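Removed: one protein chain of the complex. Kept in place: all other protein chains.
Naming follows writing order (A, B, C, D and E), and every chain is counted from residue 1.
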């Protein structure tokens, strides 16, 4: 089974972090390809960053579809699940977002969880996803450690420390059974945080790998009946001309 | 007051239709500029089309911000409100989506409404917006006339006929007080449909113009406190390099 | 365009305050008439006050309908929107409540807002409206400055001070982008509060003026199809005999 | 125990119907007084009728409070529960609306119910109450037999027949366990309908009598802590002057 | 009228406490039988305890149905309402849970309430019930006094003291009109707590007695149409063989 993990930002170091974390949990028969778009933001910390990154996500799915190495599942490895429904339209394979994956998993091991994300300003993205997916009641609180995303790469020790502190506050104050880590860049920190905090820590990249394996194992892919069917082929102009007449 | 209406698709004819409809309702002091992205899909009929179009929406907001002719409000003239929150981050001006505008207006003149959109497959986009905005309970039903978007341009009479028929069905079956038209390309049809159907017909482009005037008249713009603040400046790479270091 | 603003309480000073605030934002072609019922409470600070005031609201709409000076829109200028649906039944013109107007506007410039109202005991009215209108998720918190309504008239400086303090607490604690002022009597304080607090402050009277202009500009009035149709004419007895056989 | 049932409309015949239905289910120690306002509409079939009737409801509560014959509980016998929260503010006794009573009872004997009301245009009132009270998920459908309220008095046989037919449709189509009758004027029809339909029929007047007895038996009255406390005394002017300085 | 109150745990002392509290509020014609299962946990403080106790609840309903002394209503006297829907299937009589009863009552005397329960870990049960019944919006907060259930029997004074303290905190912090006691074992403490706290205190056992009397007085029992019909008779094996072929 070949899973293509798309890091929606363009920071290669983060792609590697994500890829390694994915490989660590992948089943024996699972092969992970971690990739990132050629174009886009180096990190995703706003609605704008997220909107732009969705193009790269779509392109990476199309690249997967057109490549010689068939892809059995795609993962979108940014906690806002950018471009998730668009990506699903482009393939028969399942596409899993790391935020949705983490939420699904968290509800199966606890009755209530909190989210600990990077910046306060992106908390709203998690809140919107919780509402859209139906998990608002399961989440007690969305918290931020106020760490810029790239500090997870460049300033890793301090970032880890702040994350642990915020998780400990969540454990003490939020009346929860689990914590969801709210950024793909935290994929390699799960074990450290889990040990320091003493609560189940759900991380989205790893969760998405296992849910992708699950869907493939069930022989289930994105429904092509209804609103996730392939997009109607049509002209695109300008720098997006290459999207013209898809599926033809 | 200068309102910049962004048609998120690249079909110039539709931009003109939208611009004229906007001018028809604009207040004396309001100047309308209707524009569309250089790059993107010719019509928006899927999650994918919508995701790609969000880039063009953002660029058109940035163009407005950087232009010599100050913009007092932006309108996103596609019924999925693509890139709405991203666009809001890029400006102090208000940004109004035509779907949200139509929903707001419909709840002020009726207790329950239905939506009549183009294709069945895009109904889910309206459903998601209704949930996100809080209007699910006010909407009885999302209906589709099964018209491809560009038929509104190329096959206008037949399209109008099907829309009227679907609106009449909504009037008869849905126990509603108003109908929301679910596509920016219908902006010039409101009067015909209204007359034929005998119900208040709420159309998003025109609604957004008036709500934009309202916000500007209140001296209220997008909050720059919290999650709609300008995006943190950062590098973008590849074809999106021009987005690097915004606001610097 | 003639907008008739109904202050549902009988305090003439407050009517004047409201009228002036309305005129300050009215478009060039808009004429404001501010009025209040002959009968009713001097301020509205309870469910009871609100219920009684609804009669006066209805009478003022009927007076508008029967007057020589055609009314193009009505505004109900108390933050509980008393008698809103009743008023809508009495006219083809749009009727806008200041609470709903403020909520609509706040959601277009921020993703989350708080309400700052007068007394703690009336907070429940705002909570119920948020639920009814669908805006519960957009509002972080309903706060009270614990000011009796008429202190806004009689003790204005101290009242303003307390409002500013409560708004600053909201800004600091609530993770919001905007604040909604929860009383029509605050209509003249918006600029002071806005300057002192540094957040967009949404005030209902002014918001309702601009939304009313918007609806009239769209040529949209209250739907007369369905449950907002004119009431079935019938006898009323006693002191309400004058309501008998309306529309006949 | 003395229960004062307030028929919010002014039709004495309906008050008698309601009073008799109440007496039929009252416990041995319960004394029923059925009353109606001196002023108001002869029937309640719109938001406007309902708003006006709330004044009479409040007056009848005040009359009960000031009378020589202590009242232990009040019932508001119109299916829109007009003036319910206002009435609660005016007394330490419990106040029960017949719509809420019927909904509470229906959820204790079934998992899903439908409402059968008089006119289609008043269905929205039931829908709003279901949302406000939290019972939306328990109600499958709000149906109307399209009977004007006073036909229940003046054209009783035909009205009963139409009600039975609509209830039978609900039984067959709605996948329910019980039906709620949506008008106080149906209080004497419960047994006939129940027998004809073969489903538990929940009627609000009788339900409210028993719930009122329950609250009194628990020695529980309307909370005077918080937002249902007595209204702050204040001047009322004009025809409502008599409401001035309540509780002083 | 014969009401059979089932204490779902097997602690006879608690059954007696519950029975006495029930008798204290029962109407003259009401006879209370308080019982408990032969088999089950001595207290219910977890999902597991609750699941096991549901069997005993069902058996006690069956015993009631098969006994010589006809039962007119059943009460399940544990705040998780264990086995409520199962019990309803087994009888035509009404079955009332004490949690649902308390919630219904609390919403009729206040607009917002808090719950004070025994252990923090069982708070989730109350939260789930509030969601299922539709009362989430009416409840501000579920609080725990951190008292093991049997301390209500064995360590009564200290338990009472902690409950009062927690209720006082709720009164001060939660902006509520009433408090719901979250354990059947508190049935004899209502008056003490009420006096000490100065808020209406709603207790489930007593509430359920009065609601049961109400339902019986309305001649309404569990609907046998739809999903609460008697279970399809079928074989049970092993220690549950006695449940085989019920209703045959």
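Criterion: a contact is a pair of C-beta atoms (placed from the backbone, for glycine too) under 8 Å apart; a residue touches a chain by one contact, two chains touch by 3 or more.
Predicted model only: the values in this text are computed from it and were never measured.
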{"item": "Neighbouring shown chains of the undisplayed chain, as defined at the top", "value": "A, B, D, E"}
{"item": "Residue of A:71, A:183, A:199 or A:246 touching the missing chain in the full complex", "value": "A:199"}
{"item": "Of E:10, E:30 or E:206, the one touching the omitted chain in the full complex", "value": "E:10"}
{"item": "Options E:2, E:20, E:121 or E:141, residue touching the unrepresented chain", "value": "E:121"}
{"item": "Options A:55, A:71, A:87 or A:105, residue touching the unrepresented chain", "value": "A:105"}
{"item": "In chain A, positions touching the absent partner", "value": "25, 27-29, 85, 94, 96, 100, 104-105, 107-112, 133-138, 171, 175-178, 198-200, 202, 206-207, 210-211, 213-215, 217-218, 220-223, 225-228"}
{"item": "Residues belonging to chain E that touch the chain removed from view", "value": "10, 37-43, 45-52, 54-55, 58, 83, 85-86, 88-90, 120-124, 128, 131-132, 148, 226-229, 231-232, 234-241, 243, 246"}
{"item": "Missing-chain contacts mapped onto chain D", "value": "111-112, 137, 175"}
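We take it that only the chains that are shown with their structure count from here on.
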{"item": "Self-contact between copies chain C and chain D, residue sets same or different by half", "value": "same"}
{"item": "Between chain D and chain E, centroid-to-centroid distance (C-alpha), Å", "value": "28"}
{"item": "Touching two or more other chains - residue numbers and ranges from chain C", "value": "85, 88, 111-112, 120, 123-124, 131, 136-137, 175, 226-228"}
{"item": "Pairwise chain contacts, counting only pairs that touch as defined", "value": "A-B, A-C, A-E, B-C, B-D, C-D, C-E, D-E"}
